[in-house]
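All protein chains but one are shown at their positions in the complex.
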Amino acid sequence: MGTSEPGAWLLLAGATRLAASAAGLACRRRPGLARAAVFGGAAIASALTGGVGLLGLGALAPLRGRLVAHEASGQSLGYSVDALSGFFLVVLAILGIAVAVYGVGYFARSTPGRVVFVGVALNVLLGAVETVLVADGAIGFLLGWELMTLATAALVATEHEEPAARRGAFLYLALSHVGTGGLVAGFFLLAAGAPSVAFADILGPRAAALPSRDAAFLLFLAGFGVKAGVIPLHVWLPEAHPAAPSPISALMSGVLIKTGIYGVFRVCVAGLGLPPLAWGGVVFALGAVSMLLGVLYALTQHDLKRLLAYHSIENVGIILVAAGVGMVALSLGRPGLATLALGASLLHVLNHALFKGLLFLGAGAVVAESGTRNIEHLGGLARRMPWTAGFFLLGAMAISGLPFLNGFVSEWLVFQSLLLGFHSSSDTFVRVVFPIGGALLGLTTALAAACFVKAFGVTFLALPRGKGAAEARETGPLMLAPQAGLALLCLAIGLVPGPIVSRLVGLAGSLVGAPPGTGGLEASLFRIAPVAGRFDTLSLPLAAAAFAVSLGLAAVLAARAAFARRPAATWGCGGELTAEAEYTATAFSKPLMMIFGAIYRPTREVSTLETAPYYASEVRYRSEVEPTFERFVYRPLTRGLLTLAGRLRVIQAGSLHAYLGYVMALLLFLVVLLWWRG
Amino acid sequence: MSPSTTNVGALALAAVAQAVAFLLLAPVLRGLVRKAKAAFQIREGPRLLQPFFDLVKLLGKERMRSTTASWVFAAGPRVYFASMVAATALVPAAVAFAPLEAAGGVLLLVALLALGRFALATAALDTGSPFGGMGASREMTVGALAEPALMLALFTAGLSAGSLNLGELVRRSAERGVSIHPSAVLAAAALFIVLLAEGGRVPVDNPATHLELTMIHEAMVLEYSGADLALVEWGSAVKELLFLTLLAGLFLPIGVATSLAPTALAVGLAAFAAKVLALAFLVVLVESTNAKLRFFRVPELMAVALGLGFLALAMRFF
Partner (left out) sequence: MVQDFVILCAAGMLVSVLLMVGQKALVVAIRLYGVQSLLLGVLAGALGLAGHRSHLLVTAVLTLVLKAALIPWFLLRVIDRVGIRREIQPYLNVPASLILCLGLTVVGYRLSVGMAAARQGVPHQVVGVALSMVLVGLFLMATRRKAITQILALLTLENAVFLAAVGATVGMPLVVELGISFDVILAVLVLGTLVNRIVDRFESMDTSRLSSLRG
């Protein structure tokens, strides 16, 4: 068995997962022990693979090797950890550990059977994603991909007594398999005539010379796009993410979506040779649409987790916009700009995993304590769950792209690539499309901020609007510690982004084969700046220092007040202020819904119940927004398919003999065909 | 005037000086605007330095805390004030140099403004009063539309000069001199509309009213008192001066001091004062001759600003 060091670690991680699952199954009568075993093992294994990832990230050449080999038949399963895989492994590890630790606390409320189920499925899932990331050939990749899909579907359906969970799992499975079909077709195209299905053989210069390159690109983009949640292939995301248990949702939004991005990078950006301009344009357009529609639909949501799910779509859009810019830059022969844009994209992958994970873990705590996901029934949690509120606020600020947190850094980089590209290029496409992208990105960021003011404000502030919220209590340290860790990472990257940014830009450079020294960014511990003659510069430590000083000034000014704050009730127009007087989330987002009504096309229904003439005792108002793609694309499509299936049902006569007759007829047909062909 | 000076102490001093200057000038500007508006309305109006006295009074008054509010309520004004004051160090005023221009440029400035807005809007939801919620909702709506317009206007100016760093931008346009390019006019108009929106001026919002149906900014800060209210008011004044400085510096780079010579400095200061006063007068003119827009007409105005910004960018480069 020929294994080298990373391989040994990977195998050890896999063995740990198996052992953890077995231990969990064995001691399922003792829930505390089972939880510790299964989730602790998951965390340890994730740490091991994270270590491998760091090795890969720092190595100059990809680390390759064989995990298991069967000498007799010559079959072997190999791995290949290059910088890209290493980076994604690190992201997976961070989130995996956070989710596992959180799970020990979160699942204390569940039945022992469910705990073991989730724990085992989580281990399977994490192992499958690791397989996908380190696979060195199509077979291993697809095996891991399928296993990942199945494990996720099982986890989404954890609470299978809820119809929403069943529906979410079903949608996820159906769409994922369509996507996987696209991937398989793409691999077929690439592997036709290749010596083997290893990536080294089917990707790269050989693929660049294929005549079916465009078809392969589209197939792979569609396949990976389904997993990433790109509009219009996103319809499973708002159903599946809320239905899963919150730590799993965090993992899904943070990492699983990113496997799609990993595939896009591995194949579409770097694997099919120099991309033509059209490819970059397609990716950019998809990203822009996802970005804008994602945030617009997030504004209409009042289910906390659905809101976060739509924001994941938005952030995937941002990642793809940056990737599109990189691809366009590559096709125009601008390696520096390309590395800047692709580095921005990768940084946003990490950032989104961090702050989305943080938000979902916080949302999970809220939902678990209050028993509802509907923010219209929450409120007042900042005083009852102060730590959770603080962490959620940090995550909300990060996702809104506010400075001194990591979201701002990656968005800054995306803006830089857009504007630099516009500034230094005379290509018409770039001149027209990049400013539009910049404006859309600005609009998206502002809308995201509005959405999170609403989400945080209505959920945590003022008075509780429901019984669940009124009785919520702060969760235990096991659930708070992962949130603290993620928040700290968000702050760290937000204040000192230099090292990570420069490593990612270097990664992008090596991925696209840019010659060394053409990187688009210069970065140090204190500042980052694109390499383009004083175009712009960013020094977050300096800005943070200025902000801190100003904050100190504010404190000094405010401290001069002679009296401390006197408590008094908020003015309620002469009466007592109750929770019903508070602004609702629906009201908060109504102006934006009205402004963008052309995109939402909401349906309104107002009915009044009159008990006596001239007096209405009850007025009912119902407004519904059905997302565009569900209404205009998916609903007609499924209806058409069902009609067609109904017509075809005639063949299913129900008679055994008829079916055997079909088999016979087919065989005869084939025989005759063979005969005729000689 | 080299921006690459490594004398951190001098930079810090300059930043503090600029911040203090902004802090002191902003209320004066507010007083001037009020006086001018009163003149338009053929009345005497308050004292010129009334805003100062108001601030001092507020700083000494008792603060009220709502029983329904949490620590977010207290944090809001402080973060707002701090972000506005920190932003003052990023814009060049009388000199073609911003003290902390190494910290960031256009994008950081817009982000700091967004931070302030986020803090205030979130805090407004904390009291449980419907006024706060409504104000926050409207503020975020208008902000969502104003921010892209602001970005586009600033991008136009930046891209025509070849840098997004504000200090560098002003230096380059000062070298080139004023060029009345149509795109610059359009971008300036867009920035002016955003100034009206962000500053809470008619026709977007009426700073003098306290009717809940008509206010945006005032509704958000209705519950604040004492030092909290002082911080909010001061921060808003600084924000207005910031916008005026941006307009002046980016689109009217005449007379900006490019060296530390005493004559250049004097010319620069005088030019700065003149430009700011002229723009403030323009604001007063617009405020006095227009009625406030219905809230759902404001997005149309913002769309106009967005369109102007787009056109400006397009015209510059095609």
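Letters A and B mark the chains in the order given here, with residues in each chain numbered from 1 onward.
Heads up, the rule we're going with is that a contact is a pair of C-beta atoms (placed from the backbone, for glycine too) under 8 Å apart; a residue touches a chain by one contact, two chains touch by 3 or more.
Because the structure is predicted, anything quoted here is derived from the model rather than measured.
Q: Considering the full assembly, with which of the depicted chains is the omitted chain in contact?
A: A
Q: One chain is left out of this view; which of A:A61, A:V556, A:L609 or A:L674 touches it in the full complex?
A: A:L674
Q: Identify the residues of chain A touching the omitted chain, counting contacts across the whole complex.
A: Chain A touches the missing chain through residues 653-657, 660-661, 663-664, 667-668, 671-672, 674-675, 678.
What we mean here is this: only the chains that are shown with their structure count from here on.
Q: Which chain B residues qualify as touching chain A in the complex?
A: 15-16, 19, 59-72, 74, 77-79, 81-86, 89, 100-108, 110-112, 114-115, 117-118, 121-122, 124-130, 132-134, 136-138, 140-141, 143-148, 151-152, 155, 158-159, 162-165, 168, 223, 226-228, 230-231, 295-296, 299, 306, 309-310, 313-314, 317-318
Q: Would you tell me which residues of chain A are touching chain B in their complex?
A: 380, 382-383, 386, 389, 393, 397, 400-403, 408, 412, 415-416, 419, 422-423, 431, 435, 438-439, 442-443, 445-447, 449-450, 453-454, 456-458, 460-463, 527, 533-540, 542-543, 546-547, 549-551, 553-555, 557-558, 560-572, 577, 579, 581-584, 587-592, 594-595
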